[in-house]
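Every protein chain but one is kept in place in this view of the complex.
Now for subunit A:
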Amino acid sequence: MNIFSLLTRRTNTAVVAKDRLKILLAHERVSTGSNAELVNKLREDILAVVRKHLEIDPEAVKVEMDRNGDMTMLGIDIELPVDNKPAAEDEGKSASKAAGA
């Protein structure tokens, strides 16, 4: 606890409200449609970023969103060709991000 938190001791409920909403809506947006649109956009953006540096097939980027219990997983799979010059030795690279409930 620092001095600042002592000064603002009176609970800032608006911050709590905002945090709760952000987490809730992240889940609800995924589970109530328009998900496909988001995934498509992500896919396009990721493809554009990777293509700045590497030549890859548009089909080589796979984006998936999965809701599993209280976790939402964003799975990104990018298949790289073997003969690419920059230091990308591995065949595929995947990243995932999880949001807790």
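Assume a residue touches a chain if its C-beta (ideal position, glycine included) is under 8 Å from a C-beta of that chain, and two chains touch if they have at least 3 such contacts; residues count from 1.
Note that contacts and distances are computed from a predicted model.
S.K.: Leaving aside the chains on screen, match the unshown one to its UniProt name from "Heme exporter protein C", "Branched-chain amino acid transport system permease protein", "Septum site-determining protein MinD" or "MarR family transcriptional regulator".
M.R.: "Septum site-determining protein MinD"
S.K.: Touching the hidden chain in the full complex, which residues of subunit A are there? Just list them.
M.R.: On the subunit A side, contact with the omitted chain comes from 8, 10-15, 17-18, 20-22, 24-25, 28-29, 32-34, 37.
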